[in-house]
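Only one protein chain is missing; all other protein chains are in place.
Labels run A, B and C following the written order; every chain starts at residue 1.
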Amino acid sequence: MTVAHQGLTGLLDTEAIRKDFPILDREIHDGKKLVYLDNAATSQSPRQVLDVLTEYYEKHNANVHRGVHVLAEEATALYEGARDKVAEFINAPSRDEVIFTKNASESLNLVANMLGWADEPYRVDHETEIVITEMEHHSNIVPWQLLSQRTGAKLKWFGLTDDGRLDLSNLNEVITEKTKIVSFVLVSNILGTHNPVEAIVRRAQEVGALVCIDASQAAPHMPLDVQALQADFVAFTGHKMCGPTGIGVLWGRQELLEDLPPFLGGGEMIETVSMNSSTYAPAPHKFEAGTPPIAGAIGLGAAVDYLNSIGMEKIARHEHALTEYAVQRLLEVPDLKIIGPVTAEDRGAAISFTLGDIHPHDVGQVLDEQGIAVRVGHHCARPVCLRYGIPATTRASFYLYSTPAEVDALVDGLEHVRNFFG
Amino acid sequence: MTVAHQGLTGLLDTEAIRKDFPILDREIHDGKKLVYLDNAATSQSPRQVLDVLTEYYEKHNANVHRGVHVLAEEATALYEGARDKVAEFINAPSRDEVIFTKNASESLNLVANMLGWADEPYRVDHETEIVITEMEHHSNIVPWQLLSQRTGAKLKWFGLTDDGRLDLSNLNEVITEKTKIVSFVLVSNILGTHNPVEAIVRRAQEVGALVCIDASQAAPHMPLDVQALQADFVAFTGHKMCGPTGIGVLWGRQELLEDLPPFLGGGEMIETVSMNSSTYAPAPHKFEAGTPPIAGAIGLGAAVDYLNSIGMEKIARHEHALTEYAVQRLLEVPDLKIIGPVTAEDRGAAISFTLGDIHPHDVGQVLDEQGIAVRVGHHCARPVCLRYGIPATTRASFYLYSTPAEVDALVDGLEHVRNFFG
Amino acid sequence: MYQDVILDHYKHPHGRGLRDGDAEVHHVNPTCGDEITLRVKYDGSRIADVSYEGQGCSISQASASVLNELLVGKELDEARRIQDVFLELMQSKGKIEPDDAMEETLEDAVAFAGVSKYPARVKCALLSWMAWKDATAQALGEDRDNAVRKTA
Partner (left out) sequence: MYQDVILDHYKHPHGRGLRDGDAEVHHVNPTCGDEITLRVKYDGSRIADVSYEGQGCSISQASASVLNELLVGKELDEARRIQDVFLELMQSKGKIEPDDAMEETLEDAVAFAGVSKYPARVKCALLSWMAWKDATAQALGEDRDNAVRKTA
């Protein structure tokens, strides 16, 4: 056991924070303390969120909107209150720009489908182009492939540099006058790379293309300001930011949400329905068909409260310090190769690596036997694995409750893996 | 206070059952006991479901599939275990026919979109017809209106008889050789009508049309056997059957799910992805893009366990007895007019009515002041209100924990409403 | 929320019925089906009449009656001020306890303070007021058009 982390600055009081997370006390494999380093896949939820969920079902549960009874009024106030909280969290100009979905994937599909059915000037068709990047999560690839197949639009993408960054050297050739939409990830879930937004947005605006940002790995970890990003759409997901599963967010600029057609049809999203035709409610309701994930949204609101109580700036600083330490420690492990930036600058707290020719599945399994939970595989970003000629990686990812001691446990665990298969 | 209900048979032991539902102890408006008669909008969840949700987040929370660590294996086993439970609950021939969605609305939109993008023989296009009914929930109208607008297919529907039943007198003119899909509600959420499936399915099969059944108001209240229904798709929603919000189900016949194209693209639904093209996982995963509502599905599994522990047959019998009693008692109220079948035969436990010319909003509000929660409005079925020339109805809807005493409270409450506005 | 004043207006509405006007609008509250047809008649900048016909709940009906009582005979500026105060009250979520000044401005309409606690009903209370605002804009727009036409 190594204690190399004394003197790290910018860390949060994780001893206090960890008390909020019941699952972190869990022991696995006969008494091994859980070291949860799979936060890029999903985060854990604090007591404060779980209590809100239980209280909702025990006291206020009802369908939202339109009810005149007390429970319905309460449930509606809680649900719409969660929208206010999320709007503030991302500095949205208006609460009506916050659409609740079931996850980031639905949010991204929603954008792709709106543009496929839109009128000019937004319509994506066979004469237009869609731009993504080679480091996207499958959830920001497949919706665009489907849109491209269905409309005939051409799908283009930015490639990657050898050190795990976007290759923007051909910015003006990739984004052209034909481009209708540029959709890219703010922080990569596999490489950890934090992408430069400004250059891409500027070029997109130049040619009149819309910009969609996948902030699934950013919203949980740093202050997110949709106005500062200057994007048109921003998507993220609740379960990665201390919230429950089954809730996602799409933020979109108001004028766009007004102009663009609905996606799913059903209750809640209509203004008036007759058998022959229907008119739609204004956004955000236009895009929320059916009974929404009410408890999920309220739980996400509670997660936002929780994150705010710690402070997003502080969380970012904590993770930065931890990432810096982790990169340095991991590089000490023989045969370990980081896939992605080998630095803590402009990167998030997810670190992918290979360990000699030991297969990531074996690395993950032997770490698990020591209580250490990491993710192995292509992390829903297979093109990145293809790009770097590897079948898979092992990924450790940190959050506000992660500690330097957990980094040490990981490094010790990796030594054990090496000896085991050595 | 009237006690007219002695001697009713077939009732459940509601005294015991109600102890499972914390919210039913809630008092509102300064000490008035909650009389919750808004079950068609959403049901309440028993302790048994809430405990499972909390335990999931406190002990097992992780992203599903692909994980090699303990939490991921546990979460996956719980999530897929919920699928097994739901499959058994509806007597699905295969667990792989059960797709988890966020609600019934998404399930129905999924069917409409699959058919819009399908190849022959399923493809809905401008030469084909879609058939629905005039008593559908907006969630089974708007998706088909959108599909019709987008493909040019003609939307047709069955009308209603004066006593709130489907008018099938022109069955063979409505469903024709051009019909590709017939989608209808099994039990109406506004009229309560339980529709005859066999005649419609037989005609649909005759012309080779697919059949989609909206079982949102059936699955919670009676044994549901998708094989006996002989439909191709069956949709329902978790929050109306003691489950959490944010989880729905689409059951579909395996061959169809194999042949039909995916709808949402993203993580989890793929087999392999490259930048140029992707292949899809087999059903159900093909239709579950992104991190699913994991806790929601597990909660729905717990709800299914709970309902099974009471027994769906018994629940149906309980509600039938209660509905019979309620219809009889409501007809005693002067000026009250039931919109829908004025009998307990072939009807569910949702009863809509008007009360003289007192507006439903006022009826609902004054009932609420007495602690009685009903729904007022068009219940997301505005064409039904148009058909019967009324702006809205008041709706009382029962569930396994509803009691004859609550029916009495409603009737007394309505007397009070009449006096108040008289 | 059902103050006697409200019930009184509901049962004995003021100025109900459609009469001659400068502009007519039809407003619907889609969530509950409340409907109103409303006409305004101006005498210069003075409100000569607000006539209406509609169906809906007690709150929307009483609110139209109160509006008629309150606005007919007022100068437009004054009427707008009254509407602003009423709007403020209705959007207060039950947090405004009307003071004397407000009571003086709103007269019977202060009885709607309780309604503001019920978000689902606020729209009912505002239906006729929104219709009036709309009709007024039309009437004055037309007036201006007319004025232009006359001076042309």
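Note that a residue touches a chain if its C-beta (ideal position, glycine included) is under 8 Å from a C-beta of that chain, and two chains touch if they have at least 3 such contacts.
Just so it is clear, the model here is predicted, and its values are computed rather than measured.
Taking every chain of the complex into account, the omitted one touches A, B.
Contact with the chain not shown here comes from a single listed residue; of A:125, A:271, A:362 or A:415, that residue is A:362. Here one chain is not drawn; of B:32, B:47 or B:66, the residue touching it is B:66.
From the options A:26, A:85 or A:378, the residue with contact to the chain not on display is A:378.
Residues of chain B in touch with the missing chain: 65-68, 72-73, 76-77, 271-272.
Interface with the hidden chain, as seen from chain A, comprises residues 359-362, 365-366, 376-378, 385, 391-392, 420-421.
Please note the rule applied: only the chains that are shown with their structure count from here on.
Distance between chain A and chain B, defined via averaged C-alpha coordinates, is recorded as 31 Å. Taking each chain's centre as the average of its CA atoms, chain B and chain C sit 40 Å apart.
Centre-to-centre separation between chain A and chain C, using Cα means, comes to 47 Å. Each of residues 361, 365, 376-377 in chain B touches at least two other chains. In chain C, 31-32, 118, 120-121 are the positions where the chain touches two or more neighbouring chains simultaneously.
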